[in-house]
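Note that one protein chain of the assembly has been removed; the remaining protein chains are unaltered in position.
Letters A, B and C name the chains as they come in the text, with residue numbers starting at 1 for each one.
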Amino acid sequence: MPIQVLFFGATADAAGRRQLNLGTETVTLTTLVASVIREHPKLAQHKLQFAINQEHAAGDETIRDGDEVAIFTPVSGG
Amino acid sequence: MPIQVLFFGATADAAGRRQLNLGTETVTLTTLVASVIREHPKLAQHKLQFAINQEHAAGDETIRDGDEVAIFTPVSGG
Amino acid sequence: MPIILAELDRLIVKPTVDFCELTSLPIDIGGAARRAVPPECGATVTLDGYVRQFTNGRETLYLEYEAYEPMAFKEMQKLIDHAKREFEVSTIGIVHRLGRLEIGETSVVISVAAPHRKAAFAACEWLITELKRTVPIWKKEVYADGEQWIEGDHA
Partner (left out) sequence: MPIILAELDRLIVKPTVDFCELTSLPIDIGGAARRAVPPECGATVTLDGYVRQFTNGRETLYLEYEAYEPMAFKEMQKLIDHAKREFEVSTIGIVHRLGRLEIGETSVVISVAAPHRKAAFAACEWLITELKRTVPIWKKEVYADGEQWIEGDHA
């Protein structure tokens, strides 16, 4: 299974997409994000936050195949 | 115009009435209350509070003819 | 709740949306909460008090509320005036039910709209605390084996 990357709101607009499937290679979150930004440089204009498998990511976690990674700006619900 | 005395809730039950008209003589609140309690002794079983002309009474105000005096227990709305 | 209709030679309508009510009909909480949403506001905090089934383990069958109505209105209006001076809030509504209330029915609703929620929370909590202390309304609890006027705030 690939690593699935999701975008919402401002990051979906900046990436021009809502979803991206990456290879199944194990990577760190930092490496994954850097590679996504390289491909979608407008993302670098935003403060980014991350979730791994629907949990807020605290540090530089390791991402494995089948994981769901979300890239988004600070939330603004309420 | 007489002095009108009003009772509510527990004081209406204790006095057996909701209203009482007194003479027009100027009295202090303390004197008026003492005389009402003498006539309706069950009132003495309750902690009493007072209002004069629809304002909470703070001390021993003077009551004049035409005034509206209310005798009630601590409020329990809400 | 003054409505200033004219100022100088220009007609200025200042819609004042604060309200206080005593009613013997069921209270529409959502209606009270949304009755006044000023355009500059972002949050309304609503306190909804209702008839407890059990108080200190004793079962209440129903309640009866009685008010010294003209004074109760004056006291509620004083609370609104005071809260609008003390807190940065835009609109306040207070509705208190009177008469017989069944278990679970709403006895009081206090809604406070404010540009920022912190002030709305603070004002709403202050208003219910003061209402229970100063507004001349009394509650009678009716049990299977008797009834009792509640004297003072035991909530």
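Quick note on the criterion: a residue touches a chain if its C-beta (ideal position, glycine included) is under 8 Å from a C-beta of that chain, and two chains touch if they have at least 3 such contacts.
None of these values were measured; they are calculated from a predicted model.
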Inset, instruction - Give the labels of the shown chains that the missing chain contacts, considering the complete complex. - result: A, C
Inset, instruction - Touching the hidden chain in the full complex, which residues of chain C are there? Just list them. - result: 28-31, 33-34, 37, 39-50, 52-54, 103-104, 106, 116-118, 121, 124-125, 128, 155
Inset, instruction - Extract the touching residues of chain A with respect to the undisplayed chain. - result: 6, 8-10, 13, 46-47, 51, 54-56, 70, 72-78
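In this text, only the chains that are shown with their structure count from here on.
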Inset, instruction - Go ahead and note the Å separation of the Cα centroids belonging to chain A and chain B. - result: 73
